[in-house]
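A single protein chain has been omitted from the complex, and every remaining protein chain is retained in its original position.
Now for chain A:
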Amino acid sequence: MSALTVTGLARSYGRTPVLTGVDLHVPTGTTTALLGPSGCGKTTLLRIVAGFDDPDAGTVELGGRVVAGAGRGVPARRRGIGFVPQEGGLFPHLSVAGNVAFGLPRRLRRDRARIAGLLALVGLDAALADRAPHQLSGGQQQRVALARALAPEPSLVLLDEPFSSLDAALREDTRRAVVDALRTTGATAVLVTHDQAEALSTADQVAVMRSGALAQLADPRTLYREPRDLDVAAFVGEAVVLDGVATGGRVASELGELALGRPCPDGPVRVLLRPEQLRLAGGPGVPARVCGVDFYGHDARIELQLSSGLRVSARAEGADLPVPGSDVTVAVQGAAVPFPAAPAVGRPEVPAPA
């Protein structure tokens, strides 16, 4: 297993720039999620790393060896990178065993024990070995594709939206099996996704991409709690953004006086709260009117209108929910994250299609 380092990577198709200088470091043995809306260039980045496409500028280094850029282009088959395409991409003319063993040297391809071991690694029964790909469920196909990619012990595994074609129930199981397999083998992995929950729950670090560049690279908790800007904040989760005035480590806002999560200069600021920080209290707090309730079972999202007319969201546990139209009071738990009060922020940017 090796670390992956991408430096200043750029790529355009015709006049459309798809990547505009991406820097990314994936430490050995960790999983990084490339998160971004469709068209942000994450699949292109993955294909350049895999060797299916060449960069216009910048380099890709794998375990200290330059494999792309700087006048070098190691072909895909010599990079030792495992690739799991969307929907698995299993060879339809081969059995499960034939698929898993595809990248092994000829003498190892008939080694049933080895194939059974690889299938066990991804949580599949060895009895599936003789099935044809079309006899498997979508989740099983993804797992076989991962076993196939892991079989030649690659230095890096790339997964292109591996769970996007699966339905919700299957997705969670498959995701866990994939994470377990990657942990067990200690593989370095890069996973492309446009689903923020998937990225936050799967990866050791998340790289948020925005119109061809890296917006932020951080571990999931830091990313969620301390996003670099409000765009990233809104992309990785629902955001409550308030205007306020900071003085001495606290901020006066429409939801009362809040603690600040990090120091910032006094004066006008915008602050970020997450809906789960807003609690509906019977007692003291800021008055608000309930506009709507989306009930999810385990919890609910409550849309509130403050006295100024501003609408914010709160999360509440499923038990005791207010009815729309009723008046409640809101209390804030924990600290707010301050951002400069520049005019053009606060609204998620609409990604340009590429």
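We adopt the following convention: a contact is a pair of C-beta atoms (placed from the backbone, for glycine too) under 8 Å apart; a residue touches a chain by one contact, two chains touch by 3 or more; residues count from 1.
To be clear about the criterion, contacts and distances are computed from a predicted model.
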item	value
Per UniProt, the name of the complex member that is left out, chosen from "NADH-quinone oxidoreductase subunit J", "Iron(III) transport system permease protein", "ABC transmembrane type-1 domain-containing protein" or "Heme exporter protein C"	"Iron(III) transport system permease protein"
Contact residue for the chain not shown (choose from A:G36, A:G51, A:G69 or A:G139)	A:G51
From A:F83, A:F163, A:F235 or A:F339, residue that would touch the chain that is not displayed	A:F83
Hidden-chain contact residue, picked from the options A:G14, A:G71 or A:P92	A:P92
Interface residues of chain A (partner: the chain not displayed)	50-52, 75-83, 85-86, 89, 91-93, 102-103, 145, 148-149, 151-152, 154, 158
